[in-house]
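The complex appears here without one of its protein chains, the remainder shown in place.
== chain A ==
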Amino acid sequence: MVILRAGLCPGLTAEMIQLLKANGIVTALYEFFSVPFGDGCLSTQALVAVRRVLLAQFSAFPVNGADLYEELKSSTAILSTGSRSLDRLLDSGLYTGEVTELTGAPGSGKTQVCLSIAVSTSHDLKQNVLYVDSTGGFTASRLLQLAQTRTGDEEEQVSALQRIQVARVFDVYKMLDVLQELRCSVSQQVLSSLGPVKVLVVDSVSAVICPLLGGRQAEGLALMMQLARELKTLARELSMAVVVTNHVTRDGSSGHLKPALGRSWSFVPSTRVLLESREGTWGKASTCRIASLTKSSRWTIA
């Protein structure tokens, strides 16, 4: 329930609030908008003016489809992940404006894929990456190894690594802080020496959310949806490609692997990739991994 108070918008002064209350007009938001005109000594003009300003400030504006299409044509980019087969699976790469999810059991290679995406973006595409690590699985030496396989030139390796910013977070509030800071720094156009971030990797989302779920409280789910909203807003409004990783659980009825975090989270990513390790001969785990697409807005899955 939103209550009007002085200073909420220009024109809504403390005197006006007093006047509204004196005339019996309730200052809760909904009631304010449904009060009929011409009541009491508060002029209709003043009421209408305040309403208009409130709406202008807080409501969202409709955009024409043609204008949005023009904007998207110029701002959407498809970023290669560095692995041709993964690119093919994702319909030529990571799309900016979307959240892509990698799920898999522990040891299936999610962190490795994330690191490789980070290096490929910073070295091949010369774009900045923000890597948010919540599992402790990030090692700079592995990044260097990956960069070294791409180029022998030390300077290029260093500049590739410099384009990757790392944030270590271990709970959801810190993660939300980091994401909001990113949004603020872009909106205030803080000129960092690096430039805009094009890829945001969050490894992993389930590590910070799983401890909150369970029990009958809605708090945990609300925080999860808040995080989801931040990620999607960053993806859309700042034209970033967002990659998140998630664990898997077994489906109760069918016994198949399915991504963790439940049904509410399942609506968040536009694309989901499941990574599995293939059993080598003699039952030993091989170094081979299979990635399969479990949800995509572009491919139809038979």
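By definition in this document, contacts are C-beta pairs under 8 Å (C-beta built on N, C-alpha and C of every residue); 3 or more make two chains touch, one makes a residue touch a chain; residues count from 1.
Operating definition for what follows: contacts and distances are computed from a predicted model.
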Legend entry - The complex's invisible chain, by UniProt name, from "40S ribosomal protein S8", "Cell division cycle associated 4", "X-ray repair cross complementing 2" or "Calcineurin B homologous protein 3": "X-ray repair cross complementing 2"
Inset, instruction - Could you tell me which of A:L72, A:A140 or A:V158 touches the chain that is not displayed? - result: A:L72
Inset, instruction - Considering the whole complex rather than only what is displayed, give the residues of chain A touching the chain that is not shown. - result: 1-2, 29-30, 33, 54-56, 58-66, 68-69, 72, 76, 218-219, 221-226, 229, 232-233, 235-236, 262-264, 266-268, 270, 295, 297-298, 300, 302
